[in-house]
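I'd like to ask you about the structure that follows.
The complex appears here minus one protein chain, its other protein chains still in place.
And now, subunit A:
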Amino acid sequence: MSIKKTSLYATTTAAALALTLTACGGSGSGGGSASGGSYDKNATVDIGSLYEPQNLDNTAGGGQGVTEALNGNVYEGLFKLTDDGKVEKLLAQDYKVSGDGLTYTFTLRDGVKFHSGKALTSEDVKYSLEKVLADDSQSARKANLQVVKDIATPDPRTVKVTLSQKSISFVYNLSYVWIINSRAENLKTTEDGTGPYKLDKWTRGSALSLDRFTGYWGRAASNKKVVFHYYKDATALNNALLTNAVDVVTSEQSPDALDQFKNNQNYKVNDGNSTTKLLLAFNDKAKPFTDVKVRQAVSSAIDDKKLLESVWGGYGKLIGSMVPPTDPWYEDLTKVNAYDPARAKKLLDEAGYAKGFSFTLDTPNYDPHPTAATFIKSELAKVGITVKINTITPDEWYTKVYKNHAFTATLQEHVNDRDLVWYGNPDFYWGYDNKQVTRWVNQAEEASTTAGQTELLKKVNRKTAEDAASDWLYLYPQLVVANSKLSGYPLNGLNSQFFAYDIKKKG
């Protein structure tokens, strides 16, 4: 599904919902909305999730749960990554880039207040950026933002950032930087952001609730309160949805459970685009995967469609590369090294493995990896390749595969958007080393326009796909299952975001 189709789909869904709501009419206590449906302006929206924050600070290893609950809802950045992958201005009212592309001057939006009541100033922006760049920062974006050389604050509404080299992704990366009150303390357990909600209460192991912030600078949230309820077990989460204990599930992880919602008019199953890719990652520096032909052969020997069908039923998408449809440089490359066992055998023959070979597949012990590993084993057996499945814990994966590169092939899910650029780093765990690709990735980052960047990354995309740098098995579906009373929730959940402020609940 392309971006256009997704937004079309979302629009029709919203329109249909609005129509239904209008038709049912008048039961909402809050009165009409701009879009015509009636909804309860003082509703509490109960959200069910499997991802509890580890702590509330995204520069201290808070995990994906903290992004889901707080990003955009409690904290805001200078820019915002929308649900369909576009970058928009948020706390930045405007910005200018110098001719050499090295100096960014941001003008801050006027009248923005933190939840503590303090007004937003350029000092806070400087502090927030420095927090991400600090020595003890665990921010996933730290490496990307290290091009920042200097941050100046000529006046309370102006921030001037100087980079050490050109970085076209700088503005995009800023969408991950939360603007925090520079005087705030204990950010692992409390907050002080500028978002439409302020933190009400975090009960670890159970729930996190947010209240509408009355001093919000922008349009007020469409509901009064949101409560994220945390579950460890997908079945318990689905039961909660079935018994109306929650109104929406941010990301459905149990495809078997979908039928009970799909065939029930009280619920809506939304099939969005995720950015999570399941990879069969070769160690491109270890034999026999040093040979392009071997990698292509393995990629061609696995029927991804059948795997996706068995794991996710009718959901999810095939991808021929690292790039999901919501990245700007997406291109359908599913035909490159597509399923073709005859071709696989021929390639193996050419590579000198006519009689096949055997390798160990390091497989994380949680779903869907063991299933995928067994499937891969049986597929590759058909072309004479023997797979030895070695089941490991996430800890072992981290040490053995990620840190020490002591593996031949592994399975792993990669969740981030725009992470194709890792193929430009020869020291990354999968060891793909192509000087041309590295150059393209670097040039793309130094491009003057996003069009130039996109063009170069499309080249990277095609080249890595042709080289079968890894085998991209499939793109996970992003299934948001919601009560039909609800509208306005995000569908794609890029980078685990879940903006709750537009959610409308029929009374």
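The rule is simple: a contact is a pair of C-beta atoms (placed from the backbone, for glycine too) under 8 Å apart; a residue touches a chain by one contact, two chains touch by 3 or more; residues count from 1.
The working rule: contacts and distances are computed from a predicted model.
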Name under which UniProt lists the unshown chain, selected from "ABC transporter permease", "Flagellar basal-body rod protein FlgC", "Anaerobic sulfite reductase subunit B" or "Glycine cleavage system H protein": "ABC transporter permease"
Residue among A:102, A:119, A:184 or A:240 touching the omitted chain: A:240
Hidden-chain contact residue, picked from the options A:140, A:338 or A:389: A:140
Residue of A:178, A:231, A:282 or A:472 touching the missing chain in the full complex: A:231
Among A:217, A:339 or A:402, the residue in touch with the chain that has been omitted: A:402
Subunit A residues touching the omitted chain (full complex): 53-55, 60-61, 63, 135-138, 140, 142-143, 186, 188-189, 201, 203-207, 209, 227, 229, 231-233, 235-237, 239-240, 242-243, 245, 393-396, 398-399, 402
